[in-house]
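A protein chain is absent from this complex, but the other protein chains hold their places.
Moving on to chain A:
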């Protein structure tokens, strides 16, 4: 109990409160700018945290990353340019809602279910951290392989275009993921002697290129679309309670999936959003409506990605293993501030731990008022002429690409992916599937090859470990399901809603 009081005292210190407020605003702004990602927001905070007290430093990272993941939905919804890979899964859906005049519902859903998801993730962190950590520790590369494979299959489920084109895009993403020497062999591949390519291609520059830059190119070559009827946004939260009641099952499922995926090292908010969106479509009673501006998938994916953000801290805090790129940076800050990750953090420095929990909850609560202000401010973008927005977006992309690594090559990469994305979109290939391929590709290859090294080439452990067997069954069932449906319909021809 004393520790809890002490924790409140730590959090309520003026410097911590100011740090939370300022970094929340900072995170919201960075996340909402196309081309600037949540990871970048966190990385740029590191030099600042050097001058802060330990709790304030960690608080600023927690607040900024949570806000940035939410506000990544804003440009996705308004301009069809996702701010983070986590928003890429449902960008088309959110944008379709904007075109239908429901921008405030889409953004409100993003905000409301992000905040709820964040709280759910925090509760899981408080109540089940040791249990979740146990789960994460039982995951070896065999399980990761199936998980990544399942993630890849979401490409066909999420895409609105033909599954064949979605698979082609995803395979292109896998090819991109092959570049560099970050592969099991440690051998440079497809680098053509370019030193910058040795480290491979990160998902962020690819994402920024294929979504933001290609959108700019499209704006240059195509006539201005008919402007949306000018109107004031309605209440942002009004419809959300109704949505919560209607889709509470989806929300809960999103939270649970997000928490589980978040706690597994290496699979973060991006994968959580993809899997949840795909699951939502798969189990929906009205899958036909997906992609046309239907909030169901937004609810589930939004609930999922913020839940994963909090549970991603479990392996980071307990074992110093990063759950995603954001916690990888956060671990560095924890060390720098003497809050060394490990079980002793939970026992000897319990007040600091409680303080972190309180900060998580606090950040997700102030997300709602700050988010509403942000959405209101951002909505004016819909009224601004395209010719004034697009150049700004292009500048943001260049700055964002440069900022994390101070490396000019990243800007060239973004430009190249812009052209690739434009050509793909024009020919009906979904670029989101390619981004998914890049995000998952390394994990698929790494987990498969290292598993084979460990098993001396035997495929058996992929099926005989208990968790692995369950995941394998799910994957194979999902693979065979369309074939089963197809043959079922051939054998018993009758009018019936198609499942896929």
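The rule is short, and it goes like this: a contact is a pair of C-beta atoms (placed from the backbone, for glycine too) under 8 Å apart; a residue touches a chain by one contact, two chains touch by 3 or more; residues count from 1.
Rule of thumb we're sticking to: contacts and distances are computed from a predicted model.
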item: The complex's invisible chain, by UniProt name, from "Tripartite tricarboxylate transporter substrate binding protein", "Sarcosine oxidase subunit gamma", "Putative tricarboxylic transport membrane protein" or "Lipid kinase"; value: "Tripartite tricarboxylate transporter substrate binding protein"
item: Absent-chain contact - pick from A:8, A:233, A:319 or A:463; value: A:319
item: Identified contact with the non-displayed chain, of A:162, A:344 or A:380; value: A:344
item: Residue, one of A:158, A:206 or A:331, that touches the chain absent here; value: A:331
item: Which residue of A:177, A:410, A:424 or A:471 touches the chain not shown here; value: A:410
item: Those residues of chain A which, in the complete complex, touch the missing chain; value: 15, 18-19, 22, 42-44, 46-48, 50-52, 56, 136-142, 180-188, 195-199, 265-266, 315, 318-322, 328-333, 335-336, 338, 340-344, 404-407, 409-410, 446, 449-450, 453-454, 456
